[in-house]
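Left out: one protein chain. Kept in place: all the others.
Per-chain numbering from 1; labels A and B assigned in written order.
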Amino acid sequence: MYAFNYHAPKTVRQAATLLAKNEEGKVLAGGQTLLPTMKQRLASPSALIDLNHAEGMTGIEQKGRNIVIGAMTRHVEVATSAVVKNAIPGLAALAEGIGDAAVRNRGTIGGSIANNDPAADYPSAALALNATIITNKRKITADEFFQGMFATALEEGEIIVKVSFPIPSKAAYEKFPNPASRYALVGVFVAKKGSDVRVAVTGAGSNGVFRSKECEAALASRFNAKALDGVKVAASGLNADMHASADYRAHLIPVMAKRAVEKATAK
Amino acid sequence: MASVTLTVNGKQVTATVDPRTLLAQFLRENLHLTGTHVGCDTSQCGACVVHVNGRAVKSCTTLAVSCDGASVTTIEGIGTPDNLHPMQTAFRENHGLQCGFCTPGMIMSAIDIVNRKGNKLDEHTIREELEGNICRCTGYHNIVKAVAQGAAAMK
Partner (left out) sequence: MSAKTGVGAPVLRKEDFRFITGKGQYTDDINRQDQAYAYFLRSPHAHANIKKLDISAAQKAPGVLGVLTGDDLAADKIGGLICGWMIHNKDGSPMKAGAHPALAQGKVRYVGDHVAVVIADTYAQAKDAAEKIIVDYQVLPAVVDMNKAKSAGAIHDVAPDNVVYDWHLGDKAATDAAFSKAKHVTKIDLVNNRLIPNAMEPRAAIGDFDSGTGVYTLYTTSQNPHVARLVLSAFVGIAPEHKLRVIAPDVGGGFGSKIFIYAEETVCVWASKKVGRPVKWTADRTEAFLSDAHGRDHISHAELALDDKGKILGLRVKTKANLGAYLSTFSSCVPTYLYAPLLSGQYDIPAIYAEVEGIYTTTAPVDAYRGAGRPEATFLIERIIEKAARETGSDPAMFRRKNFIKSFPHQTPVIMAYDTGNYTASLDLALEMADYKNFAKRKKDSAKNGKLRGIGFSAYIEACGIAPSAAVGSLGAGVGLWESAEIRVNPVGTVEVLTGSHSHGQGHETTFAQLVADRLGIDIDSVAVVHGDTDKVQFGMGTYGSRSGAVGMSAIVKAVDKVIAKGKKVAAYALEAAEKDIQFKDGRFSVAGTDKSLAFGEVALQAYIAHKFNGQDLEPGLKEGAFYDPTNFTFPSGVHICEVEIDPDTGTTDIVKWTAVDDFGNVINPMIVEGQVHGGIAQGVGQALLEGAHYNADGQLVTASYMDYTMPRADDLPSFDVGMTNTPCTTNPLGIKGCGEAGAIAAPPAVINAITDAVGHEDVPMPATPYAVWQACQKGARKLAAE
C-alpha cells in the first residue's frame, strides 16, 4: 500500500467536503475491494475518507412500496433483515451469497454499487429491481447509474447515501460463480413488477451489468421458467477469459435466468 | 500518522500508527499477537480472521484506524491451553488441523458461524459457511466434524 492521508468524518456532509478537498481521494466503505486493490499497489489514493464512523448511513426500512437501505449497511444486515426477507427475499438471498461470511460482515451495499465491479452481485439487483440510488446531491435511477465497467453516474464529491428498491411481485437471483474468485461468472437477477419484467445480468458482460433483452422478451408474456426454453443469448459483447468463453457465458445466462425464475415462482 | 484506540481481548490499547496499517499488521507487529496469520493478499484465505465487535472480519482487509473504538477478539483471546474454548477443544479432538497455519482463522470463523447460525449445524451449512477459509492440509473432512461438535458444545 502507498501512503495516504486518513479522514474519519462524522457526517455525510463532512465526508463530501473532505472529498471535494482531496481530488485524488477515495471514499472507504467496507473496503473489501478497495483495500486489496491498494495492497497490490493498483490504486494510490492521496486520501481515504472513511465512512465507517459517519452517522445516519446504515439501516433498513420499508417506506411505502420501497425498501430503503443505508449505503453503509453491511451485506450481512441485508441478508438477515426480516424486512428485506419479507418484501424482497431474492435481495436477501443475493446478499447472503456475496463473497464469504467475513466479507459480508464488512462489505456494504453502497460500496458495491459505487464500485460497479463487472462481476459484483448488487448491480444486477439494482438494475433488475429498478432501484433508485440516493446520493448526497440527488436521486439517480439504476438505468442511468450504471455506465459500464467500474463506471457510474457518480460525480466528483458525490457519495451514495441510500439505495431504494421498489418491492416487486416476484424476484430472485441465481449466480454461477467463478470457481476461483467466487465472483459471478454469470449472475442473473429476475424481477417482475406488474407487467414489467426485468432481467439483469452481471459477470458476463464486457461492459458491466446489463439487461438481457432475450430473456425479458421471453418472460414478458409468461413469467414462467418454461418460457425460457430455447432462448438463446448472443455471445457478442460478453467476456471471455480462461474461466469461461463468451459462448459458455451466453449459454449460462438463460440457464441461470431459468433457475432464478423457478426460485421466484416457487410457492 | 493517526491515533487508534481498540479493546483487544479485553484490554484497551492506544497507538499512533501509519494509516495504511492493516488490522492484521497492528495485531501482529504492534501487539505481538502472532496467532493471527496472513496467507494471501486478496482477502480469500481467511487465516487472518478475527472478531471486530463480535463479528468475523478479515483483518488483512481492514485498516486498524477504521476500527477505532472497536472491540477486537483474536485467537489468543478465546482460550488458553488450560482453559480451551469449546471450538478449540473440538478442533483438537477431531484432528481438525495439521500444520496449524489456517487454524486460528478457521476457529474464529467457526465461532462466528455458530453466533449466526446456531448450535445445530449440518455438514452442508458448515461447508458453505467455510467458503472464506482455505485449508491446504486437512481436506476439510475433520474441520467440518470439528465445527459441528464445537457448535453443539457452545450451547
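What we mean here is this: a contact is a pair of C-beta atoms (placed from the backbone, for glycine too) under 8 Å apart; a residue touches a chain by one contact, two chains touch by 3 or more.
The structure presented is a predicted model; accordingly, all values stated were derived computationally and were not measured.
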(message) Just to verify: which one of B:Leu23, B:Ala47 or B:Ala64 makes contact with the chain not shown?
(response) B:Ala47
(message) Just to verify: which one of A:Gln40, A:Gln147, A:Ser169 or A:Ser221 makes contact with the chain not shown?
(response) A:Gln40
(message) For a quick check of understanding: of B:Thr7, B:Ser71 or B:Gln98, which residue touches the chain that isn't displayed?
(response) B:Gln98
(request) For subunit A, enumerate the residues touching the unshown chain of the complex. (result) 1-3, 40, 176, 179-181, 183, 242-245, 248, 251-252, 255
(request) Could you please point out the subunit B residues that touch the chain left off the display? (result) 18, 20, 28, 33-42, 44-45, 47, 74-76, 79-81, 84, 88, 91-93, 95, 97-104, 107, 123, 126-128, 130-131, 133-144
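Throughout what follows, only the chains that are shown with their structure count from here on.
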(message) Measuring centre to centre with CA averages, how many angstrom lie between subunit A and subunit B?
(response) 28
(request) Name, in rising order, each residue of subunit B that touches subunit A in their complex. (result) 2, 18-20, 22, 41-44, 46, 49, 55-58, 60-63, 65-66, 68-69, 109, 112-113, 116, 129, 131-133
(request) State the interface residues of subunit A toward subunit B in the complex, per the touch definition above. (result) 1-6, 8, 28, 31-32, 35-36, 38-40, 48, 50, 52-53, 76, 80, 99-103, 105-106, 181-182
